[in-house]
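With one protein chain held back, the other chains of the complex are shown just where they sit.
Right after this comes subunit A.
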Amino acid sequence: MKPTIAYLGMTHLGLVSGIAAASKGFDVVCFDPDPERIATLERGDLPVVEPGLPELLAENRERLRFTADAGALAGCGVVYIAPDVPTDDSGASDLGPIRALLDRVEPALAADASLVILSQVPPGFTRSRQRSGRSLYYQVETLIFGRAVERATQPERFIVGCADAAQPLAPAYRSFLEAFGCPILPMRFESAELAKISINVCLVASVSVANTLAELCERVGAVWQEIVPALRLDRRIGPYSYLAPGLGIAGGNLERDLATVIGLAEREGTDAGVIRAFLDNSRHRRDWALRVLHAEVLSRRRNPVIAVLGLAYKEDTASIKNSPSLALIAHLHGTDLRLYDPVVPASAANAPRAVGAADPLDACDGADALVIMTPWRQFRDLDPTLIAGRLAGRTVVDPYGVLDPAACRDAGLIHIRLGAPLSMLGAEADA
């Protein structure tokens, strides 16, 4: 008989994971102590934007029970602790809510239920919560905003932290994990906790390399996008490596892991200089668009109007935490702005001289420059000729290269993207 699975904390991670578990044929209890949040979910309103999630919810609705009643957990064989862990501006995690949730629900669980911490916690946390007689695990989550459904339904592997990795997993927990058909990697609590951080640090390392070399490309006449395919064909680097340059680390999770490593290194006396360098590079690249805009427009035109497409920190999400777009807008406080994002309202930018546009081309109307700060798919379909027809100026700052550079050139636009030579800078003023 299949165990009933419970997810506690109906924020991004818990909600997507719960619906994914139901899609594997398990009955799932989705618990949150906030009755209003539960009522919203009961109505079928999803508080997060994830491609495919509404459909997956609709297909598996009969196996999902949303509740604010902790008593509903008594019949569950596997109980996941899954609320998002809040971080402060320095990236430090606030584990208080996780501790409080554990304290509240542990007495309500069946004696043989497996308790699994899915929320990300630092090394040492899970062992500190080990209680006699309870099978406790830490499972690494690999949620990616905008790809959360794919990651939750088709995981590459399960990384499971155990009190003793030599002991077999609890049968109910094992049977649940096996339903996903991917490798299961048991290891010590501390190893699993650090494995999660290690994954993110490796990703940051790749992106930092891409950022460093892309900036050099901009100065020496090379094009990073031409170099990337050569790297992907190198087996030591790999076809899926993170080599797209960006505007610094955003979203909060990666910053949290870097802060955790620095904190641990300071406590343990190990070297974390390279992690600080990643953060410095991230800070430097975050302001790329501001520097380009300043060189092209702000220092050359009186009272310029800037069109900004994209406010979310990345495509397919409504999250604006550490959004490069909002960071840019914060430094354009004296500039007239026309803003558009498919899901984030212009009011989120909190910019006094900003107006929200009805669509991307409406945002371009009369603007001296266009900046595309989030690579939403719908922006890729924009016709540069139409953009050129609506803009008053010719400058398009497109860090992620969502528009085709050749098509922009043909439309008479000056197209500036990460990793491509900046030799066109100043061309507009000189033209």
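As a convention for this text, a residue touches a chain if its C-beta (ideal position, glycine included) is under 8 Å from a C-beta of that chain, and two chains touch if they have at least 3 such contacts; residues count from 1.
Just so it is clear, contacts and distances are computed from a predicted model.
Undergrad: Just by its UniProt name, which of "Heme exporter protein B", "Intermembrane phospholipid transport system permease protein MlaE", "Extracellular solute-binding protein" or "Nucleoside-diphosphate-sugar epimerase" is the chain not shown in this complex?
TA: The missing chain's protein name, per its UniProt entry, is "Nucleoside-diphosphate-sugar epimerase".
Undergrad: Of A:Ile275, A:Leu290 or A:Ala388, which residue touches the hidden chain?
TA: Among A:Ile275, A:Leu290 or A:Ala388, only A:Leu290 touches the chain that is not shown.
Undergrad: Kindly state which of the options A:Thr67, A:Thr335, A:Thr374 or A:Thr395 is in contact with the chain not pictured.
TA: Counting the whole complex, the residue in contact with the absent chain is A:Thr335.
Undergrad: Even though one chain is hidden, which residues of subunit A still touch it in the full complex?
TA: 280, 284, 287, 290-291, 294-295, 298-299, 302, 331-332, 334-335
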